[in-house]
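Worksheet: one structure, shown below.
A single protein chain has been omitted; all remaining protein chains appear in their positions.
Chain nomenclature is as follows: A and B, assigned in order of appearance, with residue numbering initiated at 1 for each chain independently.
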Amino acid sequence: MTCSSRCPQEFDLAKFMDAVRETAIEKGVKVKDKDIITFHKAFLNQIKSFGRAYEVGLVAEYKLKTMHLFDDVDSSPGMLLKGKLKVLPHNIKDKESVKKIFKKTAKK
Amino acid sequence: MKIGVFICHCGENIGRTVDCPRVAKACEWLPGVKVSIDYKYMCSDPGQNMIKKEIIDKKLDAIVVGSCSPHMHEKTFRKAAVAAGINPFLVEITNLREHCSWVHDDIEAATEKAIEMVRMSVEKVKRNQPLTTIEVPVTKRTLVIGGGIAGIQAALDVANAGYEVVLVEKEPSIGGHMSQLSETFPTLDCSQCILTPRMVEVYQHPKIKLMTFSEVEKVDGFIGNFTVTIRNKARHIDEDKCTGCGLCITKCPIRKKAYNSFEENLAHRPAVYVPFPQAVPNIPVIDETVCTHYKNGKCGICVTVCGREAINFDQQDKLVTEEVGAIIMATGYKLYNIDKKPDDSIYKGYGEYGYGKYKDVVDGLQFERIASASGPTEGEFKRPSDGKEPKKIVFIQCVGSRDESKGFSYCSKICCMYTAKHAMLYKHKVHDGEAYVFYMDIRSGGKMYDEFVRRAIEEDGVKYIRGRVSKITEEDGKYIVKGEDTLAGMPITIEADMVVLATAMIAQPDASTLAQTVGIPYDKHGFFNEAHPKLRPIESTTGGVFLAGACQSPKDIPESVAMASAAAAKAMVLFGSDKLEREPVVAKVSADLCAGCFLCKKVCPYGAVEVREVKTRDGVVIKEIAYVNEGLCQGCGTCTASCPSKSVELAGFNNEEIFAQIAAL
Partner (left out) sequence: MKVGYFPGCSQTGTAREYDISLRKVVENLGASFDEVKDWSCCGATSAHVTNHKLASALAMRNVMLAEQQGLDDMVAPCAACYNRLVSSQYEMKKHPEVKQEVESVLETKFQKDLKVMNLIELFMKIGLEKITENRKEELKSLNVACYYGCLLVRPAEITKFDDAEQPTSMEKLVELTGAKTVDWNSKVECCGAAHSIARRDIVVELSKKIIDDAKRHGANVMVVACPMCHTNLDMRQTIMKRVFPEYKEFPVLYLTELLGLALGMDEKELGIDLHTVKFNYNELAAEKATV
């Protein structure tokens, strides 16, 4: 947002970059930093399934897809012990409404 | 009544869409029309001669000309009519260009419409009354508001021609921003050296009445006849007794409470002060807000040391009235203060540059004071924070200018030139210093201007980087300037000792109030509006008020001086005759019909309606009626439309004429 806030021509650069990213994914452009897209897709999959971000599921899906199996291995046990990582996901009651949102806004 | 109809082709302008020969032929058959012809360029000499010939030969009483807008050639055709012997107000212009050919494509329909329009004008002109121009006297004195270089130049020009001038300046001294500058581009003349002779000339001129520390409070009247009320603010020093010896200033104990605005807040000044040593007039002012006497009545050191008993703590503001014929606005500009956001938007401004937070991030005028030999550092380059000599200075152009989002959309015109000048001045004094200029474009379009910028780059080694600066932060007394070098295509970070911002040139904060007092229009930025941006840049739309200098738009000194002389010339055109002619298209109240409701007085935008008493022969007042001052009336017709008893009529557009015009449609 810094860029958009400062531009004297009021060009919303942040939004533009979002649009470019969205188009790139849509068109299947070959991206150098694939990990980031994998992360985003994993994140959104959790929301679609449970309605809220389920960190364990997110990390699991991300690690499996990128094969970066040993990142954050040092901090995860600590976080589990502190109760910061919920082992089981929290399911919201109206999961269908969230699934519907995903369906209705999906790209053709 | 014998009427002549003249249809102009206006080259292609009318002729392409309107079939002019056909219009002329059709109008031959209108009742009362004696002759109806068309011609390619009616405003040309042969065209005008044709009109004159027809008037004389056919003994015409009135004419209708189908042509371009009356704004363009009404005067031309009226003059032709007068030359041929008929009253100029028996001439009606039908706008076949702006009202017909320029707004339609269909030739058939446009031609039909043109015939209708001419027929309406014919019916109107049959009812036109011959009118004579109104004459008003002219007061051959000028008021110049603002005592900067523009105001000084205008005042001198008018005064040297022999007319009296009243010069009003709101600061204690004349000189304006030019007196704050160190050297001027492109010659690098010492600014005060070339300015002060003129300031002294103004002070000593027998025809110039100089009022400093004064402001214009009220303006009444109209062109040639203004009555101006001026407030002479209380200096608390008797101007007739003070010799300017300066003892009071030296002895004043309050030395650190107030900042000197002349030094752009880089230095303090005592409670009794002159803004700078060469001030004209050299009479001090006591600042009531910091002087101890006004807090608790104690301290009268200045009174004690003054050998002339010139101190007068109880002096009050004085209101004086001046009668003038012309007013010249020369109130100048201010620099955009980017640490304080404009009142109506608290989210704009350039907070990322840290101006106001970091002492060594300064604006253009502050840098001028630092560079100036009479400034707070006596001309040596010293950082405001610690007094050390900066070895690396970064100059940033376009701060707040050309910026729709956080500043002003316009270009401030002078910054590219004065930034080059600043960098050169710095390099001339600090030989091992480095100067960097961040620019978007370089605008140096005057005489010897581009050569001046090249000199900065080629001879003085100033490094120009094309790009903008995103953020300035401070680390251990150095300023980390993060910007982009767009020509190299990469970000660039410079650790500078000092940063100079070329902030936008904006209108004075009270410009809009002053404009309303004087009665002239201004734009959304507060700059005064000229009558026409191309052909009438000196006059405002209000008759008798002229514009000079940066108060109209950002500009440099040569342009301000040129404009000032032009404004003076315009004023003197007014004084060329003893009487001014005014168009007789003014409202007139019928004394018999007026019921005295004064609705017209309420709606008149020019204050032209007065109250008149109608008395019997014995002096008993029967009723009060409205009366229109012909000098003030601008012929707008608002009173005519508002009068419930139809007792106001507008000469040249009275009810009979208009209704006939409408009925003819």
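The definition used in the following text is that a residue touches a chain if its C-beta (ideal position, glycine included) is under 8 Å from a C-beta of that chain, and two chains touch if they have at least 3 such contacts.
Nothing here was measured: the structure is a model prediction, and the numbers come from that model.
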Among A:29, A:64 or A:92, the residue in touch with the chain that has been omitted: A:92
Residues of chain A (touch criterion as defined above) contacting the omitted chain: 1-2, 4-5, 18-19, 21-22, 25, 33, 35-36, 38-41, 43-44, 47, 51-53, 55, 59, 62, 71-72, 74-75, 78-79, 82-86, 90, 92-94, 97-98, 100-102, 104-107
For chain B, residues in touch with the removed chain: 346-347, 349-352, 354, 357, 473-475
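Throughout what follows, only the chains that are shown with their structure count from here on.
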Chain A and chain B: spacing of chain centres that average the CA atoms, whole Å: 58
Chain B residues within the chain A interface of the complex: 352, 398, 402-407, 468, 470
Chain B partner contacts - residues on chain A that touch it in the complex: 2, 6-10
